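Removed from the display is one protein chain of the complex; every other protein chain stays in position.
Up next is chain A:
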Amino acid sequence: MADSHTEDSTQPELMEDGEPFLSNLDIFLFSLIAGLIIYWVMFRKKAEAIPEFKKLETPAPAARETSFIEKMKKTGKNIVVFYGSQTGTGEEFANRLSKDAQRYGMKGMAADPEEYDMSELSRLKEIDNSLAIFCMATYGEGDPTDNAQDFYDWLQESDADLDGVNFTVFALGNKTYEHYNAMGKYVDKRLSELGAKRIFDLGMGDDDGNLEEDFVSWREQFWPAVCEHFGVEATGEESSIRQYELKVHEDLNMNKIYTGELGRLKSFENQKPPFDSKNPFLSPVTVNRKLNKGGDRHLMHLELDITGSKIRYESGDHVAVYPTNDSNIVNKLGEVLGVDLDTVISLNNLDEESNKKHPFPCPTTYRTALTHYLDVTSCPRTNVLYELAQYASDPKDQENMRKMASSSPEGKALYQTWVLDSSRNILAILEDLPSLRPPIDHLCELLPRLQARYYSIASSSKVHPNSIHICAVVVEYQTKTGRTNKGVATNWLKNKVPTDNGHKATVPMYIRKSQFRLPFKSSNPVIMIGPGTGIAPFMGFIQERAWLKQQGKEVGETVMYFGCRHKNEDFLYQEELEAFEKEEVLTQLNVAFSRDQEKKVYVQHLLKNNKEEVWRQIHKDNAHIYICGDARNMARDVQSVFYEIAEELGGMTHTQAVDYIKKLMTKGRYSQDVWS
């Protein structure tokens, strides 16, 4: 643009040359002016866009406080909650714990270990009544979360002396992964090794189950333990923290009262698909027969009719049922607590912001709540005892109840023997502690919800599209206190007898899809291991293989390993299984009768006896393995035998065998449907 000035000065000389030149000049001047104008417009606008700021007082950037000790001292906190969190859950738990501290007269803060100098832990004792809580999540293959990596490294290399440091750890993880809660476990162990004092047990949270529930129950026992440790008096507010407020209804229309529904009012009267956990289908029971021929147990086979419900299922799925409590227990509770169980009530959440308006569907009666909605047969958790203690008029009873809820060794031992080992449920506790008379509404607030029970479906939808079969054993046992405890769902199912006199026995149910499935190709061999009621899903599998055969499909080897106590007593589905064997649908039926001879014989022994065949089926023929039944012992013992077979016949080391089986699991060729 500067050039234009020099051009301008020389222009007058050349102006005389003629028209074309003038037009060029015109173009030149025009574009120059146009360019200038546009430039000015564009850039002036930009210039105006920069507002005039007052001289900003930029505070000298605060040297980020990396000492959590200093921060705690400055803000008067005595509890610090560190979190190793990837998805934010660990952090959320840490925040909740730090807020909790207030209720107990203490002050807490949550802290990200990545932002602080963790080696300062040894200084924690500079603060009175201090405590470090750790909410540590495990990531991937037993690894720390990103924000806890440095802390983890420090723990490994450090030889700091953490004497005088109080700590607790809550671990977050997922049981289906091998390194379940590895990080939480490590932190708990290591801190103790370094001399720190563990003031409460490691909490284990399982995301495969219910992480929130695990956290809440751990937390409820944790704080009383903290108070006890520091000799801190629980504040008055703490001893009776009601979450809900009781409202008694005088004259309420019957149509507005819940009588056992889980979601929509009248959903039991006006049934509408789709059916699920909030809207179960009331399925009529068409068959209910005893399966065992002898012995003192009662094993049963039930058939639930799902015609017209549009419910679909596949063999291997689970059926969920909503049981109700024994009316005897409910009536006794009413008597002991001296209330009219048919009072219509609502329990309304005092926290209006909460999504959970009521602990169970309200308005309803105490009778309905105790029958349909609340668990009254499990042993109450320690936090329930703690909350109820205030209602024991006998000081000794009150003291014992508080003790059982504490983390002192005597308290824990007392809880273990008096409650757990003696299988005392809430009714037993009320009967055995006559001075304990809580108000029924507070009790209703404290008792856990009655959960649906799941059963592996014992039928194939290809053969029984409108019927769902259940195979279960009735739970009943004598307790140390001379009482008879009965399993809620199994006793309730036992009494669901199909009748002819118009009043159908119905079961509120829905289907929970599982991933326990026959192989896609029917030509794949299957090895099914299901002793006792573990045979349930395999009845469905075998029925389906029979159906496939009928359809003309090529069906591979179908091998069953079943176990029971006595051939003459509890050989479940003996006739059906032997028939399938005869028809060659079941290519091999192996049954172990554990108590028919002196030495105990179980399914894993039979498996071992057939090791060459088993190995051939797995290694050459692409067999899929299925295990159903007891998780604690049977599943583990069976897995060990598979390791042994792989080692022996596959020429593998133990580690290689373990890897081999693990790979089968990853590839979906080794599935388990087990319960504890």
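Simple rule for what comes next: a residue touches a chain if its C-beta (ideal position, glycine included) is under 8 Å from a C-beta of that chain, and two chains touch if they have at least 3 such contacts; residues count from 1.
By definition in this document, contacts and distances are computed from a predicted model.
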Given the options "Heme oxygenase", "Glutathione S-transferase", "Calcineurin B-like protein" or "Two-component response regulator", say which is the protein name UniProt records for the missing chain. "Heme oxygenase"
Hey, which of A:Gly142, A:Gly164, A:Pro448 or A:Pro519 is the one touching the hidden chain? A:Pro519
Out of A:Thr75, A:Asn501 or A:Thr666, which is the one that touches the chain we can't see? A:Thr666
Quickly run down the residues of chain A that touch the omitted chain. 3-4, 7, 11, 14, 21, 24-25, 27-32, 34-35, 38-39, 42, 86-89, 92, 174, 176-177, 208, 355, 512-515, 517, 519-521, 524, 624, 665-669, 671
